[in-house]
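Complex shown without one protein chain; remaining protein chains in place.
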Amino acid sequence: MTLDFAAILTPQYTQWMLSGAMTSLALFASAWVLAFLTASLLVAIGSAPFRPAQFTVATFVEYHRNIPMLVQIFVWYFAMPQLLPDAWTTWINAHNSEFIFALIALFLNSAAYMSEDMRSGLRSLPREQMEAGRALGLSYLQTMRDVLLPQAIRAALPPLINQSLALFKATSLAMAIGVAEMTYASRQVENETYRTFETFAIASAFYVTLSFAIMALGAWVDRRNQKAAGH
Amino acid sequence: MIVFENVDKWYGTYHALNNVNETIGKGEVVVICGPSGSGKSTLIRTVNRLEPIQKGRITIDGRDVNGADVNVNALRSGIGFVFQQFNLFPHLSVVRNVMLAPMRVHKVPEKTARETAMDLLDKVGLAHKADEFPPRLSGGQQQRVAIARALAMKPPVMLFDEPTSALDPELVGEVLNVMKQLASEGMTMLCVTHEMGFAREVADRVIFMDGGAVLERAAPEDFFQRPQHPRARKFVADIRH
Partner (left out) sequence: MQDIIAILRDYGLLLAIGQFPEGPIGGLALTLILALSGLLLSFPLSVLIGVGRISPNPAVARLAAAFVSVVRALPLLMLIFWAYFIVPLIIGQTVSGLTTVIVALVVYETAYLAEVVRAAILALPKGQVEASRSLGLSYVQTMKDIILPQALFNAIPSILNQFISLVKNTSVAYIISVDELTYAAYQVNAQLLTKPVEVYVILAATYFIICFSLNRLVKLVERRIHTSRQAPIAAEAAA
């Protein structure tokens, strides 16, 4: 087997791969931000002393934890358009519906996992924290936002970083509904050039680089936490 | 016979053993004491190579423990080691704990191993617990099983690292009695312990360590009545409360 990277680095294919990489990154970044915000919201709702709220959040989490990511993407892409108002569907279809549905499925799934991570972070905090906040005259939401969440996030950081890695890798599943992200692009280039090894090597290098960056962040946080625990 | 010659050990840059020279004769019972962190555990752990040394020599019956030709598993199987935390294998029954090493290391047939194990359990007074699992025994019982487990390899030398420190006071006696019996049978014993009574009754010699060095060695009576080194004096005063 002779390697020939030049064969796949023509302007055309380079353009495909680059745009695939950008799409992957855009999907990851936007899904991460939305997931994080949604997860925070879920934690706030779920910890309210109101049973139906807790039940709703628990159901949301269980749904996303017990169904494959790919199936969740399919549900959004194939089934949801039938259930959404026509105006919405029309709008989404006019705006790259594949990307939007993949984004929704990815961020909702990640939000479910992230909210669980944050919740166990919260649970690790002493109960008195909420009372202390309320005693100072802060409202429930203020105590949540200014006192509990920041601490919980620190405790939840290691699993959150793990979840970020899972989310980044899960963006590759968007190819199943035709989102031209990195995996999709590499398969396309491979189909045209038959340069399987070279194409997959480049795509893998992309994933490994970013994943390693996320893992390095996780290792750094672990070290810092260990130091903090030591003294 | 165990001989330490100019033994030095470092953990990284920390000097844990400082020029130790000591001879433990055959059949001798030697008690090592000293304040926490003085290097007592480190010293006895160098004997069966749980800890490597950086300088000097340790020999047992003339054989260099750290010699290149020494099979570490064979070496260790000839030295009984009893831990402060017992370290029984919780997934094996009491009798299996005792049978394991003879079967694995000496390839003793199961039946023979079981007979020996039962004899030893009988000796430490725990034959009736043979099929029990270790976490269900009291601390004192666990430690006696641990001693039986070590004896199953028929070692000529036994090392004890604070065998009674993790025990409730009322359970200390049963373990010390087993140790006393061993001593009376002529076992060579090196014991890290602060049990003054045991030392006085059984030990031939007490070694006092501090800061990784042996500061004093004396007959038990002398050591506890008339400690010489200032730090030994302070130590003896402390353990008498």
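By written order: A and B. Residues from 1 in each chain.
Keep this in mind: a residue touches a chain if its C-beta (ideal position, glycine included) is under 8 Å from a C-beta of that chain, and two chains touch if they have at least 3 such contacts.
Here the structure is a predicted model, which is why all the values come from computation and not from measurement.
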Hey, which of B:26, B:63 or B:104 is the one touching the hidden chain?
B:104
Which residue among B:12, B:62 or B:135 touches the omitted chain?
B:135
Out of A:30, A:129, A:151 or A:211, which touches the unshown chain?
A:211
Where the unshown chain meets subunit A, residue by residue
1, 62-63, 65-72, 74-75, 78-79, 82-83, 165, 169-173, 175-176, 183, 186-187, 190, 196-197, 200, 203-204, 207-208, 211-212, 215
Of the residues in subunit B, which ones touch the absent chain?
48, 50, 73-79, 81, 83, 85, 87-91, 100-101, 104-105, 133-139, 146, 149-150, 153
